[in-house]
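The complex appears here without one of its protein chains, the remainder shown in place.
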Amino acid sequence: MSSRVVVLGVGLHPFGRHPDKSIGEMARVAGLAALKDAGVEYKDVQAGFCAHVNQGVGAGLRTFGQLGMTGIPVTNIELACASSSRAAMLSADAIANGLYDVVMVIGVEKMERGLLSGVGGKEFGYNDAMGINLMPAIYAMWAQRHMHLHGTKHEHFAKVSEKAHRNGALNPNAQYQKAISLEDVLTSRMIADPITLYECSPTTDGASAVILASEAVARKHTNAPVFLDTWVGGTPEYHRGEAEQAEGPNAVLAQKAYEAGGLGPEDVDVCQIHDAFSPGEVFLAEELGFCPEGEGGPFIWEGNTEIGGRIPINTDGGLLSRGHPIGATGGAMITELALQLRGDAGQRQVPDAKTALLHNAGIGGVNVMVLKR
Amino acid sequence: MSSRVVVLGVGLHPFGRHPDKSIGEMARVAGLAALKDAGVEYKDVQAGFCAHVNQGVGAGLRTFGQLGMTGIPVTNIELACASSSRAAMLSADAIANGLYDVVMVIGVEKMERGLLSGVGGKEFGYNDAMGINLMPAIYAMWAQRHMHLHGTKHEHFAKVSEKAHRNGALNPNAQYQKAISLEDVLTSRMIADPITLYECSPTTDGASAVILASEAVARKHTNAPVFLDTWVGGTPEYHRGEAEQAEGPNAVLAQKAYEAGGLGPEDVDVCQIHDAFSPGEVFLAEELGFCPEGEGGPFIWEGNTEIGGRIPINTDGGLLSRGHPIGATGGAMITELALQLRGDAGQRQVPDAKTALLHNAGIGGVNVMVLKR
Amino acid sequence: MSTESSVEKPAQRVAIKGASLRLGEGEEALEGCRCPDCGDTFYPPRTVCLSCYHEGLDRVALSRCGALHTFTIARMALPGAFVKAPYVIAQVQLPEGVIIPTVLDDVDPESVQIGMELEIVIEKAMSDAEGNDVMAFKFRPLKGGAA
Partner (left out) sequence: MSTESSVEKPAQRVAIKGASLRLGEGEEALEGCRCPDCGDTFYPPRTVCLSCYHEGLDRVALSRCGALHTFTIARMALPGAFVKAPYVIAQVQLPEGVIIPTVLDDVDPESVQIGMELEIVIEKAMSDAEGNDVMAFKFRPLKGGAA
């Protein structure tokens, strides 16, 4: 029953501020685009996963219900900023094991204005009183430690955002389609040293849709399938005496993905990573094995992660410029990599991209995937 | 790689009002009970699903993190009142396909006081202005239609609650452990005709934990495994000119479960169904095939669903008396059926129960399962 | 914001969020959608036909009269709701086949019966921040109909 899994169709509702649109409306636009892209009809979809974080009870009905009411099981999946990549992994598990042939993931979010705040209960407590629940501060503290240990400079982090916006300017679905200078990034309002406003992903509304299919069914619709080849997910591991990991054991999961996919970091042609805040790309360039530990700053500064560089990262603008509607982000990452591997990424195209890596992290876990054509 | 799936361990945090307990605390109590019941250690658990509805970002970490931090993937699952049965189904899919040997589902909820309200966005609109978002009203309208078409009486519905509380009085984990009379039910405050206060499930806090395992691993821990034999889930189906279905196509899903499990309603020895409001049991007695359409009222009135009756339903008190912490309810249903099939249900035991059926419904979908020993 | 501008701009009639109303042009009514391919009708309006998956449905005014499909008498008011308990929550079936969730007006709750004929009442529910009349709807027993 075991099957390879194909990313058969992808679609987005443009990311941005859409206060007057319902999640159903955005999901419909993304979903219809993905169906058209896949060349299948909604009634071919056998199961659905609705990835969202804060859209309330019934979101699966309110989104999939826009496309049809065929009785399929639809499950809501939440893993904070990594919700829709996790939903895709559960879909892939099911397809790989022969449970379904066609599964659809809709990721959607309408976000409240303001900077992301971290894990919290409903009651006012110590972290609220002390102003600790400031999401950029968490990345800022990791950044400060990196600067302390490795001599990384603020400019290194800022370069991530400059590059992200340069890429976003080439992406019609991006929230920001305007390049900004390194100077713009460095001189924008300081939020939590060393992170400035332009080093924070924005508040975004949007939807993504991904249709995954078994290879047998996919081959009826395409001669050049893009495979979701490998996927692994995890939570932070406790090791006595060691400092807390980020949202999960990034390096461990990447290693697992490389082993399962039969490749190494040197084989990756294009990559999507979780740059909710600019230091993320520096850390991940190291954790995913693209450069040695501690050298992420200079590695990015030298342009290695630009389109045309050794390992182009976040060719679509990433969370920083494409935007980060948290439930939809993983699906947008898959969308960009599918386009890149098909050669359909237009001005953003990485020449002859054959192998792609995806890293999506959220409070609650991390997902790493390999896509191949 | 295909394996049968065993319900290896079950555990509950007693259901009730626990305003001072965190979800982590309740999840830990349920989780440790399930691990002990299963005879496995937390480090044997290979994946986790946290089923909850309104507990905010990071609930998976805050619950599973109480038991250990081993790096396993943990995914939050939401399907309103059917969240934890859906989580168990995804776990079972993974085990059946050889992906994991041991998976843990934690269902947890701390509820706000007050009657359940239905699907809603964040903005005030027509349904709010008109007072339509009253959850009991939805069941009440189905009940009125049933009364109109089939002559069902309020007493028939009320009997469900009287029986539920009689069973709950035998369950040390139930929110209400006190029998009430039919008169008590009928004369309690009218909420939405014909549903009275005692015909509504209460506001409940609690947690459930279920450990599912492959048969091979389970056999190392038990000689009398209880199998999760069959599971199906779905959403409402649209059929032109037909009235809207409830939370899903109950009868269609039950039929699928019977076919997949190789049994019929006459083979079911004990059953858990979704009695969020008392009419639920009347409808489901029909939809699950225990009695002909329209005869659910008299069927229940005559005692057929009592312990000792033809098909004992909700032996643990059901949502009405055991309580209904929405994210935890499906796990509690599985817990009761596992105890019944093992012969460990104490005063509530249905003699020689071999086959069990579970029905759990929520806004967003319906799940039906068959358990066997 | 000034007195002048509020004088210049007459109050508009706008539908309350969550209700789809055809307002102002001829007889006011609920607005639904009809599929140009298969003829199926939907309320609330939608883009994709649930019967044949045609994309792009036509907006149509729905029948102003229908029959009571089912109901309940709500005995407690919900916070923020404009209706006072007891009130009748209802589903009204229109001739097009669609079922409309609503409340009943001008009716003794105890006398409501499934199947009774009803007609729509469209009326102002509140004013919005811009001074517009926010319109909502109820159904009431049809005059001359079986009640």
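Every chain is named by a letter (A, B and C) in the order it is written, and numbering of its residues begins at 1.
Operating definition for what follows: contacts are C-beta pairs under 8 Å (C-beta built on N, C-alpha and C of every residue); 3 or more make two chains touch, one makes a residue touch a chain.
Every value quoted in this text rests on a predicted model; they were computed, and no experiment measured them.
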- Query: Relative to the complete complex, which of the depicted chains are touched by the chain excluded from display?
  - Reply: A, B
- Among A:192, A:357 or A:370, the residue in touch with the chain that has been omitted: A:192
- Message: Just to verify: which one of A:172, A:241, A:308 or A:351 makes contact with the chain not shown?
- Response: A:241
- Task: Looking beyond the chains shown, say which of A:22, A:46 or A:127 touches the absent one.
- Result: A:127
- In the full complex, chain A touches the hidden chain through residues 117, 123-134, 137, 140-145, 148, 189-193, 195, 238, 240-241, 243-244
- Message: Take the complete complex as the reference. Which residues in chain B touch the chain that isn't displayed?
- Response: 28, 32, 41-43, 66-69
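As a working rule, only the chains that are shown with their structure count from here on.
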- Message: Please tell me the distance, in whole Å, between the geometric centres of chain A and chain C computed from their C-alpha atoms.
- Response: 41
- Here the gap between chain B and chain C, centre to centre from mean Cα coordinates and rounded to Å, is 35
- Message: Two or more other chains touching the same residue: where does that happen in chain A?
- Response: 68-69
- Message: Quick check: what residues of chain C touch more than one other chain, meaning two or more?
- Response: 50
